[in-house]
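Just below is one structure, and these are the notes that go with it.
Note that this complex is displayed minus one protein chain, with the remaining chains in position.
Here the chain labels run A, B and C in written order, and each chain numbers its own residues starting at 1.
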Amino acid sequence: MLSSSQRPVAPELDVIQWFNTPSPLSLEKLRGEVVVLEAFQMLCPGCVSHGLPLAARIHTSFGPNVNVIGIHTVFEHHAAMTPVSLEAFLHEYRIAFPVGVDRPASDGAIPATMERYQLRGTPSMVLIAKDGTIRHQAFGQVDELAVGAALARLIDEEPSHCDIDGGCRPKETL
Amino acid sequence: MLSSSQRPVAPELDVIQWFNTPSPLSLEKLRGEVVVLEAFQMLCPGCVSHGLPLAARIHTSFGPNVNVIGIHTVFEHHAAMTPVSLEAFLHEYRIAFPVGVDRPASDGAIPATMERYQLRGTPSMVLIAKDGTIRHQAFGQVDELAVGAALARLIDEEPSHCDIDGGCRPKETL
Amino acid sequence: MLSSSQRPVAPELDVIQWFNTPSPLSLEKLRGEVVVLEAFQMLCPGCVSHGLPLAARIHTSFGPNVNVIGIHTVFEHHAAMTPVSLEAFLHEYRIAFPVGVDRPASDGAIPATMERYQLRGTPSMVLIAKDGTIRHQAFGQVDELAVGAALARLIDEEPSHCDIDGGCRPKETL
Partner (left out) sequence: MLSSSQRPVAPELDVIQWFNTPSPLSLEKLRGEVVVLEAFQMLCPGCVSHGLPLAARIHTSFGPNVNVIGIHTVFEHHAAMTPVSLEAFLHEYRIAFPVGVDRPASDGAIPATMERYQLRGTPSMVLIAKDGTIRHQAFGQVDELAVGAALARLIDEEPSHCDIDGGCRPKETL
């Protein structure tokens, strides 16, 4: 867990295409709510065997209290993991939560959102609080009890009455 | 989750022998702390395959914030699951948390603590809050994320400044 | 197990591209050897979770005594499971045995080899004897002990001294 002073603001998602959502999502629009980002690649075995199943269990277990968002952060085999292939993958694996396609880099392999979050690889899970800050960021397999505990605490947090940019307003106007 | 008014006080344990603890445990002595009771039988396949492993993960993941206590609630095959057999079982399965042997009934099959909690069978998990009340009670397989979330909330609760028997004191003196 | 009179000759593979083999394979060239065909689709969850892992274990366990051949029989999501995507899949999942891409149908969804074998879906496993006939064909999850037993018997069969087309020659000239 990051201490209060170490909490970086979660960078905005840079997504070129969305699945499983009627309209594009943004962290800005989700401010005030808890968000779980699950960064994955459809051909990453660890994502298929444990990363995505855990994200799906969070989606089911916490319902509307947590926004689970998949980010398809392709950093290798780009031609193999196109949005067309991803769409079939999401269908076959019955992924029901929203998934965004991370913007490919104009040069180099690492896509935009993955770069902003400095992720080490896939699968990676990022927990974002109602105040828009990153609270946990984990690569690889994670402790399911600890994730459940962390999410409960984020859900129970009072929404901050201060913008992350510094301005504070009375709670009533939030 | 039980609402506040429905929260029964957790009955005291009735244990005839303890393992993995230098001195006998009681819920009374643990008042003010979170307790997980894992009721099991050493020859119950579901206890071996998922009940006890989850209890062990809670013990590891939450450390001193949660008191995991196994209760050997033998209600069948009594001659087969004696304390002598249990001790070897705990050794072989490397169960590290305290385990108490539920007091056999003088008549009938259901041991004393199991009877007090009206458990449906094994494995059963009971979550007890700092105020000594039962908050969750589940038979069979449980949702690990939900258990993690519930424990976080119990850990974060202020210890009640009221005894469950009715007397209230200023917080400072707790 | 099919009785001797029911044993159909295994139709030839119709493959447009090969991976993990220096030169194209054919059942004709493999006459006299035991062959396991594993028909799969890279985005079929059952293929990933049990069909391909079992094929890989056969490849490892039986070594040169059994020719394990994967056939990518795409019958849905054609644009999503192109040879380019398949190549990355084989790399990421460390599939080491030869894999051929089944020839897409000119009309309709079922590719050529899948059609010839009248496969019900993926994963499907076909065991082919040294004499070129089909001995077992199974859709879905299979009994690993039974597969091991069937392969041992196919390995131990004397190569037939008769062509499947009817001509018989002395064993010495085989």
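Simple rule for what comes next: a contact is a pair of C-beta atoms (placed from the backbone, for glycine too) under 8 Å apart; a residue touches a chain by one contact, two chains touch by 3 or more.
This is a predicted model, so every value here is computed, not measured.
When the full complex is examined, the chain removed from view is found to touch B, C.
Checked against the full complex, the candidates B:40, B:62, B:75 or B:89 give a single residue touching the omitted chain, namely B:89. Screening B:15, B:44 or B:134 against the full complex identifies B:44 as the residue touching the chain left out. Residues of subunit C in contact with the chain left out of this view: 57-58, 61-62, 143-153, 155-156.
Those residues of subunit B that touch the chain absent from the view are 43-45, 48, 76-77, 79-82, 84-89, 91-93.
Just so it is clear, only the chains that are shown with their structure count from here on.
Shown here, the protein chains touch in a chain-like sequence that does not close on itself. Distance between subunit A and subunit C, defined via averaged C-alpha coordinates, is recorded as 40 Å. Annotation: 35 Å between the Cα-based centres of subunit A and subunit B.
Separating the centre of subunit B from that of subunit C, both taken as means of CA atoms, is a distance of 53 Å.
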